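Here it is, the structure, as structure tokens.
The complex is shown incomplete by one protein chain, all other protein chains being positioned as in the whole.
On to subunit A.
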Amino acid sequence: MTGNDLVDLNQAASDSNWQRKGYLDKIYTLAEQKILIASKDQNETVWLLWSMKEAAYKIYSRQTGIRNYAPCSLQCFDLQPDAHKVNGKVKVADHLFYTESFISANYIHTIAALSMASLTEIKVKIYTYPDTLFDYRSTEPQCVSHHGKYLALVY
């Protein structure tokens, strides 16, 4: 099973003010807030953690049938940055997901899987508007993420 999530950083900057009082406490655990404070680019890290949680949640909700809004129950840990890539893990109750995030100047895209091995088998396609306007469902992607001007498909 595969999950993905893309954050268009320009869209996020215009839609969300994560510096708003109380915002980070609602979505990030204290351990995650420590990762955030220690990071060089806090804006980037806010959306990196968010896309990790979203990608993991997409598998978790499909696996369990649970639909809820509990960002703090999805816990990101063991982040391993490497050039433009960050590997990490997300824990939800007794479920564990492996993630890999690609960070560019304009977006962050995370893929999630049940094991490191299956993570490497995932094929990613990212399209920019207006190239996003095609019948992508017919290509039968395993997971779809659409944000701002980007469309990310995983197979």
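In this section, contacts are C-beta pairs under 8 Å (C-beta built on N, C-alpha and C of every residue); 3 or more make two chains touch, one makes a residue touch a chain; residues count from 1.
FYI, contacts and distances are computed from a predicted model.
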item	value
Chain left out of the displayed complex - its UniProt protein name, from "ABC transporter permease", "Acyl carrier protein", "NADH-quinone oxidoreductase subunit H" or "Protocatechuate 3,4-dioxygenase, beta subunit"	"Acyl carrier protein"
Per the touch definition above, residue among A:A31, A:A70, A:L96 or A:M116 touching the missing chain	A:A70
Subunit A residues touching the omitted chain (full complex)	12, 15-16, 20-23, 26-27, 50, 54, 67-73, 147
